[in-house]
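Here the complex is missing a single protein chain, while all its other protein chains stay put.
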Amino acid sequence: MGPSDREYCQTTFRIRYAETDSMGVVHHAVYLVWFEEGRSAYIRERGWSYADIEDSGYFLVAADLKARYLRASHYDQEVTVRTWINEVRSRAITFGCDILDTSSGEIVFSASLRLICVDSQGRITRIPSAWKPWLVN
Amino acid sequence: MGPSDREYCQTTFRIRYAETDSMGVVHHAVYLVWFEEGRSAYIRERGWSYADIEDSGYFLVAADLKARYLRASHYDQEVTVRTWINEVRSRAITFGCDILDTSSGEIVFSASLRLICVDSQGRITRIPSAWKPWLVN
Amino acid sequence: MGPSDREYCQTTFRIRYAETDSMGVVHHAVYLVWFEEGRSAYIRERGWSYADIEDSGYFLVAADLKARYLRASHYDQEVTVRTWINEVRSRAITFGCDILDTSSGEIVFSASLRLICVDSQGRITRIPSAWKPWLVN
Partner (left out) sequence: MGPSDREYCQTTFRIRYAETDSMGVVHHAVYLVWFEEGRSAYIRERGWSYADIEDSGYFLVAADLKARYLRASHYDQEVTVRTWINEVRSRAITFGCDILDTSSGEIVFSASLRLICVDSQGRITRIPSAWKPWLVN
């Protein structure tokens, strides 16, 4: 049920030493940071920037997260973050993400995150129509 | 469906400046670090330490996470992490956690995380019987 | 040349799992976060909060850092952060800090950081006289 090639954004980078923990693997909280970078890249690829979004006075805040950790990953390994939009509602966007070991293509982490649109006072609001360019492929 | 008072571990601390992001609130990945500290405290309260667990050659690795972000939290705010065990299986333990704004008692974050027991080669194994003292209340 | 007992603020906590790296010890960037928490505690102990400072429209930004790493520290270990003010100038404050292994009393990290006062536009400004209550012991 993954996204087709046309719909997702793909970004690749190396794992940092600071992202590992005493177990010798990437700490489980770090995958959320990579998923966030996947969303940044998704928006940037469509000619926007999350910084632009915030400048317009709206924010996307995390609401519901489901994540599966499938394999460990290690310092200096290359990983690829694939990010797509699962669903757009009037006040929420759900992103999906697979993180792969770049060399083997195996999925190491898979998640979906529902984000809610809020204004600068933190009130839940409708997604501004100005966002359409990056929301609709 | 929360835990009874008898079963959970509670730990309170202040939010660090480094845990916030440009939005002026705690970054969503940080809650996973607090939940992890909740599990550490849970084990410690039962006379063990997660460091002891690792010294015995077994590790608990994150497998499945469900999390809900209910309210924003801010620098210098006091939060209380309540941690309990939802379920113990032969090879997995599921922890639950609520994080509360200490002064209002409102829940800001709620999650459950299934952890799998692995040996030092990363193979999934049965939970050692030596862990019973902290697994069984 | 350390501070006298009267002048410094002391705060103790346990090392988090997420603060370690593949080497099995605390990552060297984490000590800066602890030092920052030491400064927060120093200000709080004098009846202020760094959040109050920012609400007044002024910020303290890092300018010059000198740090020595003397010993490794590990997950679950208790550390004590001792923080004091080395020097106050018209536009800058220099904090000093020793971080100790709480049980042995040995210093694991020692640093000084000069912070510069800026306004909300990022311009260097004089330290507001309103800060005197926490700047002068």
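Which chain is which? They are A, B and C, in the order written, and residues in each are numbered from 1.
The rule is short, and it goes like this: contacts are C-beta pairs under 8 Å (C-beta built on N, C-alpha and C of every residue); 3 or more make two chains touch, one makes a residue touch a chain.
Fair warning: this is a prediction, and the values are worked out from it, not measured in the lab.
> Given the contact definition stated above, which residue among B:His27, B:Arg44, B:Arg82 or B:Arg114 touches the chain not shown here?
Once the missing chain is taken into account, the touching residue is B:His27.
> For a quick check of understanding: of C:Ala67, C:Ala92 or C:Ile107, which residue touches the chain that isn't displayed?
From the options C:Ala67, C:Ala92 or C:Ile107, the contact with the absent chain belongs to C:Ala67.
> By the contact definition given up top, give the residues of chain A that touch the hidden chain.
Counting only chain A, the missing chain is touched by 13-14, 16-18, 33, 36-37, 40, 44, 49-51, 74-76.
> Could I get the residues of chain B that touch the absent chain, sorted low to high?
17-18, 20-22, 24-25, 27, 29, 74-75
> For the chain that got dropped from the picture, name the residues of chain C it touches.
22-23, 25, 28-30, 32-33, 36, 54, 59, 61-69, 72, 122
In the analysis below, only the chains that are shown with their structure count from here on.
> Measure off the straight-line distance from the CA centroid of chain A to the CA centroid of chain C, and report it in whole Å.
33
> Taking each chain's centre as its mean C-alpha position, how far apart are chain B and chain C in Å?
That pair's centroid distance is 27 Å.
> Enumerate the residues of chain A that touch no fewer than two other chains.
Counting only residues that touch two or more other chains, chain A contributes 22, 25, 29.
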